[in-house]
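Structure first, commentary second.
With one protein chain removed, the remaining protein chains of the complex are shown where they sit.
Let's turn to chain A:
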Amino acid sequence: MTGHGTSGTETGTGTSTGSGTALEVSGLTVELRTPRGRTPVVRDVGFSVRSGQTLALLGESGCGKSMTAQAVAGLLDPVAEVVGGQVRLGGRDVLRLGRRERRSLAGPQLAMVFQDALTALNPVYTVGSQLAEPFRIHEQASRRVARNKAVELMERVGIPEPGLRAKAYPHQFSGGMRQRLLIAMAVALRPSVLLADEPTTALDVTVQAQIMELLAQLRRETRMALVLITHDLAVVGEQADQVAVMYSGTVVESGPVAEVFAAPRHPYTRGLLDSVPAGHPRGSTLPSIEGSPPRPGSVPTGCAFRARCPLARDRCATDLPPLVATGPGRASACHYWKELADV
């Protein structure tokens, strides 16, 4: 996690084979251009993920998860702009690369899966030709070879009768199958890092379980690093090795999932875990975090969580709590994290 990455020493193409750091993000700051001026939506975000591991970016809607992922992948909407930070991929800071060089990393180095598979696929081409495209562009494969690879890929992500289905169009697939296609497209060139932005949010639980299983299987096979973006605590608990909890544009706590969930060291993480209905008697009043998250334009001074925080005192209004190490591999951005660690 933040502050103890090791990527600086890695060189070359970075298709990490060991358990080295595949991606390290630090100090990432993204601003949104609005009619009323610039608003920071991602503030000083840092995390890192090792090959073959899963890091979850966990947070409620609007906290900046997608912006973070899009900034890392170089796919930000034109209204948003990276104004600071580093994104180290295979030893290089991709934010310093030219547009062309950066684009050449998309696919073989870093790929992204979006939540909405229908808008991410082109409706007018067969899925076979869309899946063949990366091989034609990046590997200069012939039409026939690329097509065979596309069919292989469809088989690998569990699409029945791939040879036949390659001739079909995206709308002829169910939601779950479309998400498989999108994953197939993302992993075609065996990227070392895969960013998956709420890949199962639109799907039903039985299909969600299949897709999660597929991602885990691909990660094991290719030892890629997976950045799993989600608002679902249960998904994090089951799928991730490490977690970075985001609130209002920044990481407020990070560490190994099991440790963070067993003993959170930020009042926000603690509040989230407490408000999960499971574990409370049926019908009982659930502990809840009062109020709602601040809007990007009106984030309070000091700690962004202070208006909702049971531990808040004067200092929280004046001093921005930095993300500091609280133990091996763990960090918290709360002035009073020790009070949580003690109980």
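Rule of thumb we're sticking to: a residue touches a chain if its C-beta (ideal position, glycine included) is under 8 Å from a C-beta of that chain, and two chains touch if they have at least 3 such contacts; residues count from 1.
Everything below uses one rule, namely that contacts and distances are computed from a predicted model.
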Missing subunit (named according to UniProt) among the choices "Cytochrome d ubiquinol oxidase subunit II", "Sulfite reductase", "ATP-binding cassette domain-containing protein" or "Acetolactate synthase small subunit": "ATP-binding cassette domain-containing protein"
Selected residue (touches chain absent from view) among A:V83, A:I137, A:L164 or A:L286: A:L286
Of A:L273, A:L311, A:A325 or A:A341, the residue in touch with the unshown chain: A:L273
Sole contact to the chain not displayed, among A:G91, A:G237 or A:P256: A:G237
Residues in chain A touching the chain absent from view: 60-61, 174, 176-177, 204-210, 212-213, 231-239, 261, 271-273, 275-280, 282-283, 285-290, 292-293, 308
